[in-house]
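With one protein chain withheld, the remaining protein chains of the complex are depicted in position.
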Amino acid sequence: MIYLDYNATTPCDPRVVEAMLPFFSEFFANPSSLHRPGQEARRAIERARSTIASFLGAKEEEVIFTSGGTESSNLAIRGVAQALRKKGTHLVTSAIEHHAVLNVFRSLEKEGFSVTYLPVDANGIVHPEELKKALRPDTILVSIMHANNETGVLEPIADLARVAHEGGAIFHTDAVQTVGKIPIDVTVLGVDLLSASAHKFYGPKGVGFLYIRKGTPIAPQILGGHHERGKRAGTENVPGIIGMAKACEIAQEEMGEEARRVGALRDMLEQGLEERVPDIHIVSRNVPRLYNTSLVLVAYVEGESLLLNLDFEGICVSSGSACTSSSLEPSHVLLACGYPHELAHGSIRFSLGKWTKEEEIFRVVAVFPKIVEKLRAISPFSKGR
Amino acid sequence: MIYLDYNATTPCDPRVVEAMLPFFSEFFANPSSLHRPGQEARRAIERARSTIASFLGAKEEEVIFTSGGTESSNLAIRGVAQALRKKGTHLVTSAIEHHAVLNVFRSLEKEGFSVTYLPVDANGIVHPEELKKALRPDTILVSIMHANNETGVLEPIADLARVAHEGGAIFHTDAVQTVGKIPIDVTVLGVDLLSASAHKFYGPKGVGFLYIRKGTPIAPQILGGHHERGKRAGTENVPGIIGMAKACEIAQEEMGEEARRVGALRDMLEQGLEERVPDIHIVSRNVPRLYNTSLVLVAYVEGESLLLNLDFEGICVSSGSACTSSSLEPSHVLLACGYPHELAHGSIRFSLGKWTKEEEIFRVVAVFPKIVEKLRAISPFSKGR
Amino acid sequence: MYSEKVLEHFRNPRNVGRIEDADGIGKVGNPICGDVMVMYLKIRDNRIEDAKFETFGCGAAIATSSMATELVKGKTIEEALQITNRAVAEALDGLPPHKMHCSVLAEEAIRAAIEDYRARGRKGE
Partner (left out) sequence: MYSEKVLEHFRNPRNVGRIEDADGIGKVGNPICGDVMVMYLKIRDNRIEDAKFETFGCGAAIATSSMATELVKGKTIEEALQITNRAVAEALDGLPPHKMHCSVLAEEAIRAAIEDYRARGRKGE
């Protein structure tokens, strides 16, 4: 199997699993329990919090554990909106956010908030000037993703956060696709809230975190016991938290080297495909992007049929985003970039990672042209028709 | 270590960990991915759903995966309240619920709902007649826990659900303390929603489920991709779900025998303590209770100091509920039962489980009287003073 | 997600291509929705002698196109008009709920091609 779908999810690093294992059956106590095993579990998750905080340049008390990226972004957006409702009801986000962000804003619109969805340019970049224009005296929150999951495009978060702050708004970023892939310092970025999901960077599924800058007003969304400083109730997922911290530790050490290695493979892939397949387009090739992501538009054919044919060859990729791939909609990200519907239906996302090998890229470059040719032979749109 | 805090959390059964292991690094794909590894992950969690559904006498599509009991109850209560807000704004619960339930109702009160908190009798039982009296034409939801986490008392859910339905209300039960301990059939219970948390029955932390009877109106609380039939967004915690299903399978097979064995040990513990320690009271001893739970009130001394002294002897217990043990409040459950504050401060919960041995109970019975004696010697209230 | 039969027809679609001197051509769907099906029929003595297709679309769209051409071949026009979308889906051992629209498209493509054949006939009369 050639797995090139690392943006959808990653396998756990074996060192992560090893770190988690003792916490299932041996150091299993509830961190809220006052007895010694409970207090040991408490210390273990507080150590994990400290690891993650220093990975981000944050303070320990600014890191809250959640069940994943979706919950983190829901908590950030709905939590701030509720806490600041009396101050204002205008919110800003972008047209290319993940559904975990977009759908929260859509639901807040039904509850009386007004939301501006910022446009992006042809490369999928949100321009700070656009944000400036959108800000109003009653704008309380701006949420723009750090890197887009489909295109890999990096948004100018530091600039956007500065503009938001000048307008008196809180700034959240969905960093699910960047945490663990590129260095992140919350003070350098200048964000107030930042969402992450462990399974996107070799940690386990079902756990994530939300960075909340000290003093940021936020209403908890899951209520119950006094966990996570009253910001998120529920018995802590101890093994998951330990695994996520280990994944951060590994990323901190290895991501520089990975970026170099994986980036070279990605570039090789793109060059190879471009040389061998006519009428394809690599999205946002010339703007700052995640080094592991390549979104390829293939004229005249539809993405799912490409994906399935690659799967027949043991090559795992995604068409658009994993979450929308079972729906009939073309990628909202590509439409926002101005691509026509036909092309937006024909996207294939290659996302590389830690275990991607050069031979695998060679094989993809060898197989892909034949698949495209076969599907174009079936297509009524192919060139000259 | 003698662990008698199984109601706070349980160690994972080694068979559960074994079942989960392949899903971290080998069968790790995202169940939303269309390629074969993704579809295999999808099939694995759908098999797990089917296992859990048949464990409950439910249909597969009625089981929704969550991050734990707290999230399940939040989703059930807030989800139904939001979905039926136009029909009515009166809600009913009991005074002895877990904070994962109580705090959701308190927050809904601030949002314009009115809530009746049903009283309990001296044994902590919610009487169906009390529910009948509380129901109003605008009552939309009733939520009563299946077994109380502190006392172990079992509520008459089938009767309560019937009364709620006669009044046209939806019925939810927090079954976090019963799932995996006693047989549950949702049709026999007659509930519309039922919450559970895997780590309370030898499954992993960070995963739970909500049973939602087909047709029950419910608004999702965590928004994003189209996971869990639109009822709960976020990449599924595949290993956690597999582990929870395995825990259900094991429970189904073994809980009958466990009930017998653990019940006998619990009775032995209670008899031993009663014989050796004057002025103690075993809460709700003569009403239907969980066979593993014993809540003991020790006159003249405070619970935490008992707990810590037991901990010095390597005996892990809880004082009241784990969640409130770091607060200064006495147990709201004991106060609702009518116990005076002084006694409510002196509660020790023994909760037994799968790995509790007879020798451990002997040791507790030997050690406990000395600890009580020591603390009573320090106490200004002790008898005759 | 897909049945073995869908995957098999998708992997090895039957009757791919166009019929240059087709008697009826049916084009349905819309590139904006991500599905376009073109069906070509060769008809002699009221019987469908040959059928081919060109499709832009997902796995289900290609598989239903393939199956639809198989189903119509050798049938009389009246028989072909009896073919429902359910029949196409069943011949493929079922389709996922959100892919049923592909079988509708296949039914529509058959009808459209026959419509075109009949329209030509009327014109030629």
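Here the chain labels run A, B and C in written order, and each chain numbers its own residues starting at 1.
One rule holds in what follows: contacts are C-beta pairs under 8 Å (C-beta built on N, C-alpha and C of every residue); 3 or more make two chains touch, one makes a residue touch a chain.
A quick note: this is a predicted structure, and the numbers were derived from the prediction, not measured.
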Sole residue of B:Glu60, B:Asp121 or B:Glu342 that reaches the chain not shown, by the stated touch rule: B:Glu342
Residue, one of B:Ala122, B:Ala158 or B:Ala377, that touches the chain absent here: B:Ala377
Candidates B:Ala95, B:Ala219, B:Ala259 or B:Leu308 - the one touching the absent chain: B:Leu308
Residue in contact with the excluded chain [from A:Gln39, A:Ser54 or A:Gln252]: A:Gln39
Hidden partner interface residues of chain B, rising order: 300-305, 308-309, 312, 326-328, 330, 341-342, 345, 377-381
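Going forward, only the chains that are shown with their structure count from here on.
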Taking each chain's C-alpha mean as its centre, the one farthest from chain A: C
Chain B and chain C, separation of their C-alpha mean positions in angstrom: 56
Chain A and chain C: spacing of chain centres that average the CA atoms, whole Å: 40
Junction residues of chain C, two or more chains touched: 1
Sequence positions of chain A contacting 2 or more other chains: 304, 308, 326-327
